[in-house]
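Removed: one protein chain of the complex. Kept in place: all other protein chains.
In order of appearance the chains are A, B and C, and numbering begins at 1 in each one.
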Amino acid sequence: MSTTKNAAAQALAGDADIPAAQRLALYRMQYVIRVCEKRAHDLFLQNLVKGTTHLAHGQEAVAAGFAAAMNPDDYSFCTYRGHHHTLARGVGMLPVLGELMGRQCGLMKGKGGSMHLTSVEHGVMGSYAIVGAHLAIAAGAAWSAQYRGTQQVAAAFFGDGATNIGAFHESLNLAAVWKLPVVFVCENNRYMEYTPIREVTAVEHPAADRAAGYGLPRIVIDGNDADVVYRTAREVFAKARAGGGPSLVECLTYRHGGHSRADPAKYRPKEEVEAWMKRDPIVLYRARLLAAGVAEAQLAAIEAETMRTLDEATEQAKGSPPPALESALTDVWADGGASWRN
Amino acid sequence: MSTTKNAAAQALAGDADIPAAQRLALYRMQYVIRVCEKRAHDLFLQNLVKGTTHLAHGQEAVAAGFAAAMNPDDYSFCTYRGHHHTLARGVGMLPVLGELMGRQCGLMKGKGGSMHLTSVEHGVMGSYAIVGAHLAIAAGAAWSAQYRGTQQVAAAFFGDGATNIGAFHESLNLAAVWKLPVVFVCENNRYMEYTPIREVTAVEHPAADRAAGYGLPRIVIDGNDADVVYRTAREVFAKARAGGGPSLVECLTYRHGGHSRADPAKYRPKEEVEAWMKRDPIVLYRARLLAAGVAEAQLAAIEAETMRTLDEATEQAKGSPPPALESALTDVWADGGASWRN
Amino acid sequence: MAQLSYRDAVAAGIAQEMRRDQRVVLFGEDIAAAEGVFKTTVGLLEEFGPRRVRDTPISELAILGAAMGAAMTGLKPVAEIMFSDFLACCWDYVANQIAKTRYMSDGQVSIPLVIRTANGAGVRFGAQHSQSVENWAMAVPGLKVVAPSNAADAKGLLAAAIRDPDPVLFFEHKGLLAGKAEVPDGEHVEPLGQAKVLRRGNDVTLIALAAMVPCALKAADALVREGIAATVVDVRCLVPLDARTLLAEAARTGRVFTVEENPRLCGWGAEIASIIHEECFSALKQPVVRITTPHVPLPAADRLEDSVLPSPERVASEVRRALGK
Partner (left out) sequence: MAQLSYRDAVAAGIAQEMRRDQRVVLFGEDIAAAEGVFKTTVGLLEEFGPRRVRDTPISELAILGAAMGAAMTGLKPVAEIMFSDFLACCWDYVANQIAKTRYMSDGQVSIPLVIRTANGAGVRFGAQHSQSVENWAMAVPGLKVVAPSNAADAKGLLAAAIRDPDPVLFFEHKGLLAGKAEVPDGEHVEPLGQAKVLRRGNDVTLIALAAMVPCALKAADALVREGIAATVVDVRCLVPLDARTLLAEAARTGRVFTVEENPRLCGWGAEIASIIHEECFSALKQPVVRITTPHVPLPAADRLEDSVLPSPERVASEVRRALGK
């Protein structure tokens, strides 16, 4: 194993700014997300995931690239489409799939569900299902970090659609005025639920074209290239840690599937889908690694190991009991209970 | 009288784009607003106006200029600081003062109060006391005009502080996308209640610097010059009527008094106040008219007539009874009543 | 009579009114081209075109603000807020602007609009997409509040809401959308403000709303097999409230149970129970029993969600307990 790693490291030495090990980690994380999201989809079709799911396959590079640039004590704030960011911060596939399936082994033991993945231990401060709300919450966490004098940053991930909601505007302004260490990351996948963002937005780039309104630079990047994302993330986080205030990053990307559940996404033109599928972040990244001399076997090993972990997680989740019914009546309050009277 | 008018008309012929009669009307309206606001203040100090008032003295040129460019069936949407826009659309001083005093003769017979002046008959579709809310309502009225195929425009007047609230953002975007005949007019008087806008805003021009975020041109004007305001208003209304969509206009101005009630506005630097007092829109406009050859006597006549009307209105309002108590239980519903059950 | 699903009945109600009145316009997120995320607006863009049926940005403030402005100036907007939980994102428009402006203007302004929204639990969407918030609306003077329990009412009450000159909050229950029922052919309008007695029994009165109506009916079915005869009343409209019918049915049995989906505190059940206590105290054999979801956010997992929502079993057992059986 370790000889292979060294070979890869040499092969990538040309791109000195991203160490080879980091590149392999970026690949691994993208792959983890991809197969875990596919599995979530299969489980949904098998009626083992109830309610809804919002998958992020196609958007792996954004999650992998940003998370790779974060310190363990940094904060992530995600949306209902948050599995990728949760996994990227190091949460296991078992607690994620378990939560989707409403099992005791789930990240929140079934109380939150797929839209609310939270793992404070990993810095995943929650996934929020009301569009745009978490931008202000992330700003608050950044304020707290600033106040406490830590070097923590907060990152809020959100969709193109979220740029037209009031909370976006208020959060950006407050963060800019208070120079908060927060990074606002727009994953512009061109669609809201089913409606194209361009049909309801006054500017072409829903996030970046608004940056100037908060005194921020305009940043639009290729969200399907994990290296580009990672480099950008390093920069904006460094700026935030240095007291330079917030950034707003628009990542151009595409979801491979529908908005949620079993949405076949028929509203998207065939050519558009095909063009974007050609830019599959994982296919591209794999090719880049191979071109840089990483051995096919090494990537295959990563993939095989990931699939093994995934299959194990799936079986474990399937075998996990539903949560105890009493848990529905716990944790309303800090005392662990739900009592509102004596 | 009519000879005097002709003389003035000739005197102003140089500035051909604004007819002399219009200029006199602009002066008259600014004067009406000024003295009516001062009277409101006096009545407040006499405890005849209960609750609160938000005066617009100093901001007369914005109201006079915009209203002069409106058609009778156009819509105005104002804030709690809305007396000037209400008067500018032709509402009498009596119903305005009467409403402030909570009398039967008030515009809404005391049910709304100073912050909610409404006169549908004059196109004043309401004054809204929650910062920013009416921007979206104005957009809706503009949509209705567009849908009905009329030539009506809607104007929403608001303060600098309102530019940092979510409804501002959502309204601008919607209006731009739907190309609505609505004009958003920011009266940037540099302060919110007591806090300077620059301390809490990421950009220098809280409205204009955000215009590009909605695909709109950047417009900042001297809000203390009624001619400038009037010319701008004509343009943006013409654009709206022609199907060219919304505009966002930032008018630089200053309130001569405090935010509300008896606020002495001590938070404002003396030099700043002095500088702005030198730019009193009414003093400037009067001087301009005189310079252009309008007779002092004519202006004095306007002033005297206005004061007479004001004094009469004041006396009448003082003599007007309080509203009938039953009226507190009317007009919740379209049937005129307040009944929610059988 | 045709069999229609609740979701199709919603679309049919809107279509009926749009055909009748050019002033009716429909808008919201994903309601036009996508025909609604709950498929409650199928066919409407096709029939009425993009001028009258419009997709909006994700801008709940702008949606309700625009609805209000349009309603004040001659249109009759039907605005969709996708999930009723999101009413919280535009509550200022609901509670402060739309509800109060007629009153504040001394009747100068009319606001004839309908806010449609998907309400309620049972579909495992978790705490931010499952709430029953009709009590939020009931607490605000100036709003009419409607929550149909079946397809026929979905069409008829929605038609009436659109014709109504006042603002109406129209709660479509997510758990009922697929359910089919007979819906009268031709023009169908059900007046607002009339509760409906769905079945009569002399032992107890169950008062329910929306998804709790089928729940109460199932409980009544179970109880009748045990010799307990239940009256079931569908409240249908919280405002205007048909207090007369509720009071009459309460007095007839003297044993009243409200069945609410919302969390415990300050629900419509508390209001209706209070009215019944106030106005037919002496006819009551027992205090009104409120059956509600406990005062907790809604959990996502199916088993957990089911455990907190009122169920036919829980309703039946509350009735048995009250009767000492």
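Note that a contact is a pair of C-beta atoms (placed from the backbone, for glycine too) under 8 Å apart; a residue touches a chain by one contact, two chains touch by 3 or more.
Everything quoted here is computed from the prediction, not taken from an experiment.
Partner chains of the missing chain, restricted to those shown and counted over the full complex, are A, B, C. If you put the hidden chain back, the residue from B:88, B:141 or B:162 that touches it is B:162. Between the chain not shown and the residues A:55, A:87 or A:136, the one that touches is A:136. For the chain missing from the display, the contacting residue among C:41, C:73 or C:135 is C:135, taking the whole complex into account. Counting the whole complex, the residues of chain B in touch with the unshown chain are 50-52, 102-103, 106, 109-116, 128-132, 161-162, 164-166, 192-195, 199-201, 267, 322-323, 325, 327-329, 332, 338, 340. Residues of chain A in contact with the chain left out of this view: 75, 77, 107-109, 111-113, 116, 118-121, 125-126, 128, 130, 133-145, 147-148, 154, 166-167, 170-171, 173-174, 177-178, 327, 330-336, 338-342. Interface residues of chain C with the unshown chain, by the touch rule above, are 85-86, 88-89, 91-92, 94-96, 99-100, 103-104, 126-128, 135-136, 138-142, 239, 262-271, 273-274, 277-278, 281, 286-290, 295-297, 299-300.
FYI, only the chains that are shown with their structure count from here on.
At the far end from chain A, in terms of centres built from Cα atoms, lies B.
Distance from the chain B centre to the chain C centre is 41 Å, each centre being the mean of its Cα atoms. Contact with two or more other chains is made by residues 56-57, 59-61 of chain C.
Among the residues of chain B, those in touch with two or more other chains are 166-167, 170, 173, 177.
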